[in-house]
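Every protein chain of the complex appears in place save one, which is left out.
Order of writing sets the labels: A, B and C. Residues in every chain begin at 1.
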Amino acid sequence: MIAIKNLKVDLGDFLLQNIDLEINSGEYFIILGPTGAGKTVLLEAIAGLYPVLEGEVWIDGREVTRLSPEKRRIGIVYQDYSLFPHLSVEGNIAFGLRLRKYPKASIKEKVNAIAEIVGVTHLLERKPQTLSGGEQQKVALARVLVTEPEVLLLDEPLSALDPETKERMQSTLKELHRRVGVTIIHVTHDFEEAVALGERVAVLNNGCIAQVGAPEEILRQPSSEFVAHFALSRNIFTGKAEEGEDGHACVDVGGIKLRAITELKGKVRLSLRPEDIIISKEPLHSTARNCFEGVVSDIAHRGAVVYVTVNLPPDFICLITRQSFEELGLREGVKVWITFKASAMHVF
Amino acid sequence: MIAIKNLKVDLGDFLLQNIDLEINSGEYFIILGPTGAGKTVLLEAIAGLYPVLEGEVWIDGREVTRLSPEKRRIGIVYQDYSLFPHLSVEGNIAFGLRLRKYPKASIKEKVNAIAEIVGVTHLLERKPQTLSGGEQQKVALARVLVTEPEVLLLDEPLSALDPETKERMQSTLKELHRRVGVTIIHVTHDFEEAVALGERVAVLNNGCIAQVGAPEEILRQPSSEFVAHFALSRNIFTGKAEEGEDGHACVDVGGIKLRAITELKGKVRLSLRPEDIIISKEPLHSTARNCFEGVVSDIAHRGAVVYVTVNLPPDFICLITRQSFEELGLREGVKVWITFKASAMHVF
Amino acid sequence: MTKTHVWRKPDGMSIIFVLLGVIILLFIFAPLLKTVVSSSPGVLWNTLLDEEVYSSILLTIYAAMIATLVGLFLGVPLAYLLARRQFWGKRFLEGLIDIPIVIPHSAAGVALLFVFGSNFLAGEVFHTIGISFFNSVAGVVIAMIFVSIPFLIDSAKEGFKTVDVRLEKVARTLGASPWRSFFRVSLPLAWRSIFSGSVMMWARGASEFGAVLILAYYVPFFGHYARVAPILVADRFASFGLEYAQPVTAIVILISLIVFISLRTIAYRGEKA
Partner (left out) sequence: MTKTHVWRKPDGMSIIFVLLGVIILLFIFAPLLKTVVSSSPGVLWNTLLDEEVYSSILLTIYAAMIATLVGLFLGVPLAYLLARRQFWGKRFLEGLIDIPIVIPHSAAGVALLFVFGSNFLAGEVFHTIGISFFNSVAGVVIAMIFVSIPFLIDSAKEGFKTVDVRLEKVARTLGASPWRSFFRVSLPLAWRSIFSGSVMMWARGASEFGAVLILAYYVPFFGHYARVAPILVADRFASFGLEYAQPVTAIVILISLIVFISLRTIAYRGEKA
């Protein structure tokens, strides 16, 4: 377990302070906050790379606040991957092992094993500059994982990737976390990323922790306007995926079964953007595969658009235009049908 | 009129060649192409800032190929705006006039007039570094417009702006073009931007012009795979907007009337993303305000999804999942209903 | 509130690096400081009033200033070309410009005499218009330019490189001729580097000993004969020994430091670190 107690760090312009966090062993923990909130500095303070003003950092019951970084067994992967440009991929991955003076054969074996796991075996002879962003990312992960750290810090690891690679790397990270079982602290400014990966999320704002909790908790019970701003625009559900009819997936989210497009089985989460939901008075028969009856439970006006919460249960937050809203004559307690395409849902 | 005849420019790695373009006086002309296609260099060659290997540039009947840039009456606005950091906003705008040794009073008057037009009157005393991206953009426009160029070259003018500012600056550009009547050559890699602003578009690929024509032409009759790649994913229509019932807008696109959300009147264009259209066998009654019957005229399989073209007329390109496609039993000639939300359409 | 970092034992490398750094700084400044403080202010003042000393200092300041002005006129355009144009052999040319720094200064003096001596080509040309370089202020200036112009060219070049070439292009399309674009955009935006290069050039020129010794040891200057300060120091040392050379050395070091530090401060004033 990692415990951060009352940490205070000088960011130049402002202070990161009153940071109290407990992160369980093997947890995938997300630190979520806007750019410039001091997320990277917080990571570096945990790793011992940035001086702290006050407070303590504990790992598995030993205090490491005064320990130098090379003795903490904490790995870090920066946003730009920071591969050593003067070494080959193999040299990068073996860096930590060579420092520890492992026998040559053992280094070779370990490097090959980890390269296999992250899928960079074919790149070992290359120089980092010749790799794509996704490949560099994987090499950076291999380089740190081969040293078997107790904690892995990821600094916006996906933000420099194009959308497609990003999605693939999300799966890679999830898979790695499952296989290696290392504790991960992952910093991001992207709520969707936080929800897709994090078991728990800490929201950081203005140098302070605004809220800590499971993604759904952050979403359903935001503790402040700031957190709500990050969370409001998303429908997120936890459910159980199984084979549906016709080979497509079916996700049970407690009461209703959603038709979705996914290869995943078992416990999954899915998200749905409010603007992708159509509200009608009658059920629709269409290419949209999901159509359910529910009760309007909340209405929030936002200028030209209206957020309508429809309870089936669970709650679905829908975004419609004011014109549609008026035409449908919606008010709380009214029964409506909601419709959305299977492809509009993101399952993870 | 600007005529570019058989222009050839050395880009270091490759050549920009066989460039033949005729751009009418007062036209808003777009040069569209991927990053690194040599778009900026083409602009600089037109302005006389980059040496050409072969070919000619004509403006209003005089050949300017050998003329130095200050004698061409061609203004340029770069992507990063390139304001003079050692001068105030006022000094930046007055730069060209001071070079021409206009009387002080006349300079003041002209600067104020153009500042009024682009809306930077309140910024005149500021230094460029203190301005936001959108403000810098406007100052750069004012600086070049005050010298009354015959041609205005815009180098990716919107790509450095956040989405909101981008939309506002699009309107500003359109408005300026209408008011000032200058010929504009605008370079971009964004098809949506090209469609929103351009009267005609030239698609540039690999140093050659792939196609020249009105945006709809590029869209409906792409001359090559490359052009189709840029254009395929969009439904774009030209129509006439008028007040509809209940205060919402109604756009006549030749045969059918679409319900849309817009303040614009008269001739407009609108775009609609294929994935925002639902296909069904029966009409849907829902919050989606547009529902029309049509005939499937084309089917294109793309892995897990299918592009279905539905002709009402006009043609609508819809994106549905393979499962939906199979469930609906679609084939060419089948009658279907298409449904999309008023808010899904972008009117411009 | 005072910020107190959580205490961590400074690592061995930092300690050793700081120690080595202190050694090198002591090595540079202990001699200068010791020389300056070894004479009482009174002695220094009397030394300064010695006509040989003050005319020597005036000659040095004056000649280095002329050298810097010539350097600005000739060197800044070259710096601009090097910053803006790409051509074959440019990297080699840039290396060549540093050569005056690494040529032994006495050899440079001899080489200059070979061209500017009154019975050689360039010397004769100038001789017909009444300028002689051997044992004259012009000779001092020529020697100073030779050894110090690389500092100005390098610094001005770096300055011009930081000026976005698009600013010049925009100026051109707004109606500026190449000259106007240079004087209204490039020069004002690069002035800080040019100025700080000029300071280096001036200071380096004023410090020159070897090349001046060969070319213009003793020169007529405003009705008297004078030597540049570095030569005066060496002469006093050679003729009268360390003790007697000390006050004039102290004065020369002090003046170098004062002028150099104040001009550098002006050059960087208002710049964010």
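Criterion: contacts are C-beta pairs under 8 Å (C-beta built on N, C-alpha and C of every residue); 3 or more make two chains touch, one makes a residue touch a chain.
Remember, it's a predicted structure, so these values are computed and weren't measured experimentally.
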Where C:V110, C:I131, C:V165 or C:L187 are the choices, the one touching the absent chain is C:V110
Cross-chain touch to the chain not pictured, restricted to B:S68, B:S106 or B:N311, is B:S68
Contacts from chain A to the absent chain lie at residues 44, 47-49, 68-70, 72, 74-76, 78, 80, 82, 84-86, 95-96, 99-100, 143-144, 147, 149
Contact residues on chain C toward the hidden chain run 11-14, 16-18, 20-21, 23-25, 27-32, 34-35, 38, 73-75, 77-78, 80-81, 90-91, 93, 95-117, 120, 122, 145-146, 149, 153, 177-179, 182, 200, 203-204, 206-210, 213-214, 229-231, 233-234, 237, 242, 245-246, 249, 252-253, 256-257, 260-261, 264, 268, 273
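Going forward, only the chains that are shown with their structure count from here on.
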Farthest CA centroid from chain A: chain C
Cα centre of chain B to Cα centre of chain C, whole Å, reads 55
For the pair chain A and chain B, the C-alpha centroid-to-centroid distance in angstrom is 36
Expected list for chain C, residues touching two or more other chains, is none
By the touch definition above, chain A meets two or more other chains at residues none
